[in-house]
Each structure stands twice: as structure tokens, then as C-alpha cells.
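As you look at this complex, bear in mind that one protein chain is not there, while each of the others sits in place.
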Amino acid sequence: MLALGWLVLFLPLLACLVIAGVTLKHEKISSWLACGALALSFLFSVILFIGLAAQGFPTLQSAVTVLPLEHLRLEFGVLLDRLSLIMLLVVTGIGSGIFFYSTAYMKNDKGYSRYFASLSLFAFSMLGIVVSTNFFQTFIFWELVGVSSYLLIGHWYQKDEAADAGKKAFITTRVGDVGFLIGILLLSSLAAALGKQTLDFQALSELLGHGAGHESMLTAICLLVFCGVLGKSAQFPLHVWLPDAMEGPTPVSALIHAATMVAAGVYLLARTYFLFVLSPSALSIIAGIGGFTALIAATMALVQPDIKKILAYSTLSQLGYMVMAAGLGSSSAAMYHLVTHAFFKALLFLGAGSVIHALHTQSIWEMGGLFRKMPVTAWTFLAGFLALAGVYPLSGFFSKDEILTLAFTVNRPLFWIGAGTAFLTAFYMGRLFFTVFLSEPKWEKEPHESPRVMTVPLVLLAFFASIGGFLGLGTFLHSHYDLPIAWNFSVVVGSLALSLTAILLSYLIYALDIPLLKPFEKLFSPASGLLLKKYYMDDLYDALVKHVQQNFAGLCDLFERVVVVKGMVNGTAGLTGWAGDRLRRLQTGKVQFYAFAFSAGVTLITLFWIVLR
Amino acid sequence: MITLNHYLILSGCLFAVGMYGIMTRRNALLILLSVELLLNAANLSFVAYARYRGDLTGQVFVFFTMVVAACEVAIGLAVAILLFRTRETLNTDEINTLKW
Partner (left out) sequence: MNEVIFFYSFAGLTLLAALYVVLTKNPTYAVLSLVAAMFSLAILFVLLHAYFIAVVHVLVYAGAILVLFLFVVMLLGVGKEETPGKSQRLYRIFGGLVVTGFLLEIGIIIKAVSSSAQSPAALSGTIEEVGKLLFTEYFLPFEITSVLLLVGIIGAVVLSKKEEPGRSKQMQAEGQPRSGQAEDL
């Protein structure tokens, strides 16, 4: 069983290496290799799931020691339990769909093989995080995922914006990773203090389960580890890279920046929840950040003209929901939303890709009336839209309502934020859908429906987005650290009402073009300016880098040039030269002088000797 | 009563005089002469110890010292003569080609 786990992990890596080394020139073979490897991984994941289901989902773990240090063993391993199995299915399943989709989307692209090599590398890295058994492995693969993301965002590197976006993504997540690393180091020393120095998840959960004390240290560790989540899952204030990451190809956005990589942060939270439950203060901070991110991201989505950017902000917002759920006390609610979100967000992105592929534009104001021309895309997009808006009976409804109910009972202010965000979500998605599919057409060239290899994944994803709520994932993922969530009728009905109202409003404004917004326009324009500028966060960071970092770097450079090089290095050399020049005058060549020095030396030494006695 | 210390102090004084001579003299030959003084000071202390400890080893050592001194003088004078031949002077102030 575990051997299958290792295979699932390493097959994509194999594909990547073969493509990068051997088949770069043969496009068809490269794509087949990549798709085949991941599909095989998916197959194995399914087999694993069924096989372990029969045994009642025991926890299986096997690890290989990579670096045996004196007090700490650094390992790579495979951990198979309910959480990782579900995630495996999601990653390999949705991943395979997207890989196949890409074969058509990326046709005629110059970097076709390179694209598939990077995608396979990403798959390997993500799977490494999923099956990871310890913090060390997670961190290594965390970084690898960052690298793959950089490669994929900057796939069209000849375009300046794409290259810059790749750098921005990598650097921003790196900032979070510093905190993550410090947190890991602190955790390891805490574990040593508690008895056993280890980074293994199972061992740590046992160690910390016996009531650990060290409240402040634990809170610090939790917050530091959460820094990694801040970066990777794009929470405030490290959310700035995700919208820019839309420079990458759309399938990449679907896979990485919707379904999997950004979800890695939430997965980490769920995986290490045993640590976070020990610090209620950290959890409330986490919940607050999650809620805040959800709200501001939704506001920024309201004004975007680019279809992919709208979806990117929507992803930010939904990630905020997931983080909020974990902060409020239920990792299973967060993971539930993660799974459903993976389905419908990937669906929405692929659908957007289909539209972009047909019309060769990304602005929603240049689209319109696509419902008749691209029916499959339209219907599947509708399914995704309703799921995201949280409309019964689609999956999003169930997962979002769990979170809202949890907030209602635990933290009332966050509930209102969540509810408000839900309203905005439904509204901007309606804006998107009605403008693109149901408004007056604004294109010139006739669009066609996309090829089968692109529409089949759409249909499959739409299916899961629709019935996902009835799979019982919530209870499946429940862990004993989670707060139980009981259905609250008023919350459910209320949220449904909110969503439907928002959809109706957006229908009126964008599909039927009723000028409901006209009296508000004067009020809105300064606000929309603020929103379009992303609350000036990018400008803030830019100023920070330009003024703070550059000056500091200049200072360091100055220090290095003057003190280190001129002072110490040149100074030492100069001193030696000067000393040598002075000392050579001792060689007078006169015997008398030497005799004198001799005698004086003897006398002095004897003097020292006398004094010391 | 003449004790060992008397002889030792005398030996020390002779040694000091010899040192002064080495430092002060400019003629190569006279420097060698002062070195002889040093050697003799040492000899004196050896003999004194031999007497006051009842051990003849001191005297044997003096014997050897004298042999060495003889050889050293022979060769030293040969060098001095060579020096005079090449430089026409024995003034150590002027023999300073090892100067920096």
C-alpha cells in the first residue's frame, strides 16, 4: 500500500526529468508523458483510497532518513490518512484534468515541452507537501512549489509583466517563509525541551497532546508558522502576488492559484491543527486575518475588468474564508471548503480559459452574448458560478454555510463580515457571468465552442461542483480537534437569501442593463479608484522597497566597502607593509648593534623571569 | 670566610665586563677578545662549583671549554684576517653590507 504512495509522489518527478532531459524537442511525447504520469498517479490514489477504505482508513506512514543529525533526524516520508488521501485525490484528479486541458490550450506555444516539465515538477512538489510526514519535508516542498509557481507564472518570460509577476510571487511568499522557518526551528527546540527533538507530525501531536504549557512560546510558534500560510495562501498583507500571477497561462491559474498551491497553506493548518489548538490567541488572530482578507478581496473584485483578475480576487476571498474557518475552530470546515472550492474554482478558471481561447481577449467588456455561441462553457460556468455564490443544492452552499454557522456561534462580528462577503461574492460573480454570457455581444470575430479535450474536464468539474455537497466530506474530514457544527436554520436561510438577492441585483444591472447604479455613480467613482488601486498596497510595498530596503542595502554596501574592505582587508595589508618597513631598520648590519640587542634581550628575559618568581 | 657566592659574584662581574666590551668595541679583534673574557667568567664559576660541591665534573668541563675556546679563536682570527684582506679595515662600523 505504502509503495503505491511513493509511486504517486515520484511519477510526476520522473516525467519532469525525462521531459527536461530528453524530450524537449518532441512536443507530443512530452505532453503525453506528463499527462500519463499524473493520470497514473490519480489511478493509484484511487486504488489507495479504496484499499484503505476497506481497512477503515488506518494511518499509514513510512519515512526515509535523509540527514541523520546528532539529535534530530530529518526525514522524507509518505503519510496516508483521511486528510492526505482526500487531498491526493483532489490534486491528482483535478491536476490530470487540467493537464489534458492544457494540451489543447497551449497548442502552438513555443515553450510547450517546458510548460509540461514545469507542470510535472509542480505536481511532484505539491504531492510532496500532501504526503509529508514532518515539518522539514513540508518546508522543502513548500519552497519547491514556490519555484514551480515562479517557473509557471513566468512561462512567457519574454513578456516583462510575466517575468516580474513570477518574481513578485516568489519573493512575497519567501517573506512568509522566513517566518515559517523560524517557527519550525522554535518548534524543534520546544520539542527538545519537552522530551524528544523531532519534527514529525505524529510524534509532535503525541508530545504536545499531553498538555504542554509554554503558552507564549506556542503562540509565537503558531503565528510564525502561520506566516508561511500568509505567503502561500495569499492572506493579508502578503496577498499582493496572486492577482499579478494571472500573467501565467490560464490552466496554470486554474491548477496552482485556485485549486492546489494556494490551498497548501490551509492544508498545512489542517495537518498541524494539533499545534494550533493549543493557542487560542493565535487562532483568533488567524480568524481575524482570514475574515479581513475575505472582505477586502471581495471589494476589489467588484471593479476589475479582467476576467482572470476577478477570479483571482475571488480566490483570495475564498481562501480567507478557509483560514477564518480554521481560526474559528474547525479544520474540517476549512478543508471541506477547500475541496469544494478546488472544484468550482478550477472549473471557473478553465471556463474563463475557454472563453479567452475563443475571443483572444481577457476583458469582460469585450465579451458578451456567449451563451448561445458556447453552450457547454456557459452551462458549466453557470454551475461554477452558483456553487461559488453558495446556492443550494450546489457544493459551495454546504461548505460556505458550515463556515458561516461556525462564525455565527463562535464569533458574531466575523459572522457579519462573512455574510457581507458572501453578498459581495454573489454580486461580483453575477456581474462577471451576466456581462460575459448574457449581455449584448461586443466582439467582432465569431467565437466557437472549444474542442472536446477542453470541454470534457469542464463537464467533469461541473459535475463534482454540483454534487459535491452530498458526499459527506464534512464528517469524513472531522478530526477530534474540531468544534462540532450544528445546523442553524436561520443562518442557512439568511445566507441563501443574501446570495439570491445579490444575484438578482447583478442580473438587473448587468444583464438587463437597468441603470440602477446611476444615482450611486458619483459616490462610487472615488471608491472604485481606491479599489482599482488595490487600496494602494502595491504602491506601499513599492515605496517600502525603494526607500527602506534600497537605502538599507546602500548602507550595508557602504559598510562593506569602507569598514570591511578598506578598513580590515586593506588595512591589514597596509599595516603589515608599514610594520615591515619599520622593522627592517633593525637590520643595521652592524655587529655592535646586534650584540647590544642580544645582551639587552637576555637581560630583559632574565628580568621577566625574576619578576615572575 | 669565602663562600661560593663570592666567586659567583666575581664571575658575574667578569661576564658583565665582557658584555660591555662586546657592545662597545669597534675593532673585530677586540670583540673577540671580550668574548674570551666571557668564556673565562663561565670557567671560573664552573671551578667554584666544583670546589664547593666536591665534584670534579666542573673541572672536566672547564677543560672542554678551553679546548672549544682554542678552536674558536683559531677560526675567528682566520676570519678576521680574511676580513682585513677584503675590506682593508677591521672597523665594524664600516662592515655593514648586511644592512637593509
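Just so it is clear, A and B label the chains in written order, and each chain counts residues from 1 on its own.
By definition in this document, contacts are C-beta pairs under 8 Å (C-beta built on N, C-alpha and C of every residue); 3 or more make two chains touch, one makes a residue touch a chain.
Remember, it's a predicted structure, so these values are computed and weren't measured experimentally.
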Absent chain, residues of chain A that touch it: 592, 596, 599-600, 602-603, 606-607, 610, 613
Positions on chain B where the hidden chain makes contact: 1-10, 12-21, 23-27, 29-30, 32-34, 36-37, 40, 43-44, 47-48, 50-54, 56-57, 59-60, 62-64, 66-75, 77-82, 84-86, 88, 90, 93
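One rule holds for everything that comes next: only the chains that are shown with their structure count from here on.
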Distance between chain centroids, defined by C-alpha means - chain A, chain B (Å): 89
Contacting residues of chain A [partner chain B, same complex]: 584-585, 587-592, 595-596, 599
Contacting residues of chain B [partner chain A, same complex]: 19, 22-26, 28, 31, 92-93, 95-100
